[in-house]
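Take a look at the structure below.
The complex appears here without one of its protein chains, the remainder shown in place.
The block that comes next holds chain A.
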Amino acid sequence: MALQVGIRGTNIVVLGVEKKSVAKLQDERTVRKICALDDHVCMAFAGLTADARVVINRARVECQSHKLTVEDPVTVEYITRFIATLKQKYTQSNGRRPFGISALIVGFDDDGIPRLYQTDPSGTYHAWKANAIGRSAKTVREFLEKNYTEDAISNDNEAIKLAIKALLEVVQSGGKNIELAIIRRDQPLKMFSAKEIELQVTEIEKEKEEVEKKKSKKPN
């Protein structure tokens, strides 16, 4: 299961995903793990891609049904509850197996408050400030617990960097294997291109070097 990281900033929500290396002849664009559910909500999943496709389809339809009947866009909590209820139904009916995915759902509510939720195959959901799921999630979560500070998330750029740093803890080959998406308040989902991710990674490496330099200067 590929690693996923979600971070809830003050004005931004960030989803980062470890991308498996793509075979030479394969088209990269078909291997997306971050999907928009509506203009203001998106989710990343870890697990069986085929199961995720079904869940995402149902969630997208539900977002529009909600708008039709209640005249308001879904809150992140509502759509998370819908996905969790759907998953739970499949744990309690005969002839079906549970959906084999964990999902990180991020977005902004109508009142402008950012949210991050995680669901698992049993159908439970929890709200998080920052979380990781998938391969080596424990290590990454510990990293996030150490580095998630109010300063780190108040600046949009810092929040993005934190997500990438968390991914780089585990992802070996650097920026090439990272997929990143952000939602800013009142703006639609933005997927980062490979170039933009490289820019962020080089900045992070520069900062690391500067910190190393300062450390090595001190004893002198």
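As a working rule, contacts are C-beta pairs under 8 Å (C-beta built on N, C-alpha and C of every residue); 3 or more make two chains touch, one makes a residue touch a chain; residues count from 1.
Following the convention adopted for this analysis, contacts and distances are computed from a predicted model.
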Q: Match the chain absent from this complex view to the correct UniProt protein name in "Dynein light chain roadblock", "Proteasome subunit beta", "Aminotransferase class I/classII large domain-containing protein" or "Glyceronephosphate O-acyltransferase 2".
A: "Proteasome subunit beta"
Q: Would you indicate which residue among A:Arg8, A:His66 or A:Arg141 is in contact with the undisplayed chain?
A: A:His66
**Q.** Options A:Asp110, A:Asp186 or A:Glu209, residue touching the unrepresented chain
**A.** A:Asp110
Q. Where does chain A touch the missing chain, residue by residue?
A. 65-66, 68-72, 78, 82, 85, 110-111
